[in-house]
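Yeah, one chain of the complex is gone here, protein chain that is, but the others are all in their spots.
Chain IDs A and B follow the sequence of writing; residue 1 opens each chain.
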Amino acid sequence: MTAPIRERRARRAAADDVALIGHLMRRAAFGARAEHLEQLARKSYGAVVDDLVNPERFPPLEEDLLERFHSDQSDDESTGWTATRWSFQMINSPRPLEFKMALFWHGLFATAVSKVTNNPMMRNQYQMLRENGLSDFRTILQRLARDPAMLYWLDQQQNHAAAVNENWGRELLELFSMGRGNYTEDDVKAAARAFTGWTLDQTFPRYPSGYYDVRFVYRPEDHDETPKTFLGRTGNFNGDDIIDIILEQPATAHYLALHLYKFFVSDEPNRDEVEALAQTLTESRFDIRVTLKAMFLSEYFRQARFKRVRSPAEHVIATVRIAGRYTNAWEHGIDGLEDAIGRMGQQLLNPPTVEGWHPGREWIDSAYLIERVNFAADMLGDPSAPGVVAISRRIAGGRSGIEALALVDAVLYEMGALMLSPAAKQAIIENLELVGEVACNPPEVFANTVARVCRTISTAREFQLE
Amino acid sequence: MTGVADRPARKVERMRTTKAKALWPAPLSAAIPAPRAPYQDRYPTLFRRGHQFEIALGQRLALGGFKGPTDVAFGPDGWLYVMNRYPNDGHLAGVRWVQVNVKDDGFEFEVVPKDPPGKPGATGHEWLGSLQMTVCDSQGVLYSADEHRHTVVRCSIRGETLGYWGHPGDKPGQLNGPTGMCLDADESLWIVNTLNHRVDHYTREGEWLGGFGQQGTGPGELNFPWGVAIDPINGTVVVADWRNDLVKRFSRDGKLLQVIGRPGHGEGELHRPAGVAEDNHGDIYVADRGNNRVLSFNYRGMFIESFIGDAVINDRGMQKVLTNLDMVRMRDNIENLDREKRLKAPVSVRVDNKGRVYIADTGRYRVQVYRKMCKALRPDEVDPPTLHVDPVLT
Partner (left out) sequence: MPIPPVLVVLQLSGGNDFMSTVVPFGDPHYYDFRKTVGVPEDRVLKIDDRVGFSPVMTAFKEMYDQGKVAVIQGIGYPSPDRSHFRSMDIWHTAEPSKIIADGWLGKAIHELDPQKQNVCTGVSFGQGLPRAMYFSGTPVISVAHLESYGLLTTLAGNEQRSALNAFTRMYAPEEFGEASLVLGHIGQTGRDALTGADMLKVAPQRYESNVEYANDPLSQSLKGIAQVHLAGIGTRIFYAQHGGYDVHGSQRQTQPRLWSQVSRAVSDFFADLHAHDAADNVIMMVFSEFGRRVRDNGNGTDHGSGGGAFLIGDRVAGGLYAEYPSLAPDKQASGDLAFNNDFRTLYSTVLEKWFGLDATPIVNGSFEQFEGIVR
């Protein structure tokens, strides 16, 4: 083998590594430019996965500066502000999987401020999901069953021994753990009865001084102490017993596996692969960290590139990260991100119903698509955006010029090893009138060209996928 | 260079209190006249009983209500001007300052800045970014540093927009994230340029007179400083070193003189302090924002007192509650209403020359006012020096 061939092969192998890690970072984090991916690729894929699922290895993001420089907005009562904090964390946290998982759980346990009203409760729920998101499903369900926002959202304060309200009991089975068809109406009633007495302390009135935290309380005197039959077992069950029994059901592992699969792997689930994931959940006693690690290391995950329509939050944050914007706390305008995400159909902390958002192709509707395309085009078409500047510098390197197709490929690579059909590349080259070799000098002119290529790539249909 | 001597501080205070009990209470305004430059050379000797809660100003979601008030300024007309944080709220759109009568929580006038001179067509929303701290000079001109636009905005107390000054940049004297501000005795302005980690001194017209500061965690350095106050006795500069969780006193040419407080959440400790003020006795008040309270220290840096908030429902609030019967019912079911008295994320604290302490209770949309209870002692009433264990101001 001659030296040039060896070198080319090595380069190709390196590019493959970067592409794979790019895929991982889009799914397990919020995307990264090649600059960052190349650094990660110095480690093995397995080591990168290991770091992602062990966020404690990295220091938490310092957020006080964000609040300090947005003191005109930072207010516990504002859901917009809580969502803005979340945006900042998704963009900048060295522990991205925590925030990705918060997004996952928020979608699964959809709770909306539209009914809860009290934003400190919503903020606390978000905090709870984020702190426990990588633990195990039992812990998470136990926390959820004690989460004031969730309890209020599903009328648990009206669930009394003498007058049962089934809302929480039903959704716990139907939407949060097992899915329809795996239990009977009697099981719903039994679950609801087991959770009687699980309620909130007296809500502190918002007049005249605003919202206060609300706490979970258990009132034994309001708990139904009579025996219940739930999923074939009989006993004087309390709420935690119900959760334990739920976790013994094969349907539960399958339900959670399906949701994890759709969130991390593909909009179109493969039966065997979901089954394998359910198996991992069961074997690990629903350990989320272990399950995610197994999933990220699996062959099917590695192959599942660009198989998901990304959610508005993922779309916006990934785009911002390519553009390199809002990396410091005093850059203005970050509060516009949650608004943009909302206009694309995903108002954070305010999902339309307890069913949550409908992911996948339903994210793409003509009003939402216009918002998605325009947002990305504005963000990435800005030649002064730090990310675009970095991309154009790296491509220019020491060279004087670059051939048109190579330029488009290089920009795709720099944006995080993205892919585009040959026809789309051709459309870009022809419409931007990139003829022959594009000069890399002067740098400002070249940066403009790179920004135009970035912008056009960001309008492509493939850019809606990850 | 001194730190905080916590241990004996209150003992000394208590001893003095006991000794002079018969003299209590004395009108404060008569005790010490407001100093004007040139500065006096010594602090009075005091005993203090503490502070009495006087009034809570403003009511959430009501006329004259504030939204997240961040600071107050004292108008020469005797009114208080409260900086209103949110520009985008429906019924408070554009209101930046709210004029308040401290005596009865009366509201008269809302200052809504209009187009600045030379910027026809611009609306207040377009040329104003984030105003936060504010002062008012003896001519009735309100100043506020615009942290986002890197300017200092001027507006009369009658709502007339007078314009703005300032050049953004990271060189000394240029504005970069300006926030904390206070008036010197001659009514020149000291402004904290947070993103330059500096405190700068300007004339009211914006001419740069000097300043100091560099980023760091070392003793003489600043890390995203926020509030600033000028010592009315000797003209030294007191800065809330926000991210170092300390208050620091500097000479006017930037030499570190004293470190006040220490980082933490306990007694006399600071977490992300914001505003700072100093009264005519040399007592320093710090809006200990991260701990939801205000702390006071004496001029020697000894911790004196903690304010956690005492606001009880005022007339305006009561009216609010009574028109909403479900709220009345809910309040009746609460065992302990104490929580609503407390400060939440106060951004600023200011003192007037009558010994009143004004706390911008930002998170609860009100201003809490306290009155100082103290007495200045004659030399023969002062304890022998051996009892004094305060660290000496260098």
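Keep in mind that, in the parts below, a contact is a pair of C-beta atoms (placed from the backbone, for glycine too) under 8 Å apart; a residue touches a chain by one contact, two chains touch by 3 or more.
Quick caveat, the model's predicted, so the values are computed rather than measured.
Enquirer: Given the contact definition stated above, which residue among A:Glu38, A:Asp222 or A:Asp267 touches the chain not shown here?
Expert: Answering carefully, the residue with contact to the hidden chain is A:Asp267.
Enquirer: Among A:Gly324, A:Gly342, A:Pro383 or A:Gly416, which one touches the chain that has been omitted from the display?
Expert: A:Gly342
Enquirer: Can you work out which residue in A:Asn54, A:Ser78, A:Thr117 or A:Thr139 touches the chain that's missing from view?
Expert: Here the residue in touch with the unshown chain is A:Thr117.
Enquirer: Looking beyond the chains shown, say which of A:Leu66, A:Val164, A:Ala313 or A:Val354 touches the absent one.
Expert: Selected residue, touching the omitted chain: A:Val354.
Enquirer: Touching the hidden chain in the full complex, which residues of chain A are there? Just list them.
Expert: The missing chain touches chain A at positions 112-115, 117, 207, 267, 309, 342-343, 345, 350, 352-355, 358, 360-362, 364-370, 373-374, 377-378, 381, 421, 423-424, 427-428, 430-433, 452, 455-456, 459-462, 464-465.
Enquirer: Which residue numbers on chain B touch the omitted chain?
Expert: 61-65, 90-93, 316, 319-320, 323-326
Everything that follows uses one rule, which is that only the chains that are shown with their structure count from here on.
Enquirer: Distance between chain A and chain B based on Cα centroids, please, to the nearest Å.
Expert: Using C-alpha averages as centres, the distance is 41 Å.
Enquirer: Taking the complex as given, what residues does chain A use to touch chain B?
Expert: 64-65, 68-72, 75-76, 202-210, 212, 330, 332
Enquirer: In the complex of these two chains, what residues of chain B are touching chain A?
Expert: Listed in rising order, the residues are 59-61, 68, 70, 85-87, 129-130, 132, 147-148, 177, 194-195, 224, 226, 242-243, 272, 290, 311, 313, 316-318, 320-321, 324, 326-327, 330-331, 333-335, 339-340, 344, 347, 363-366.
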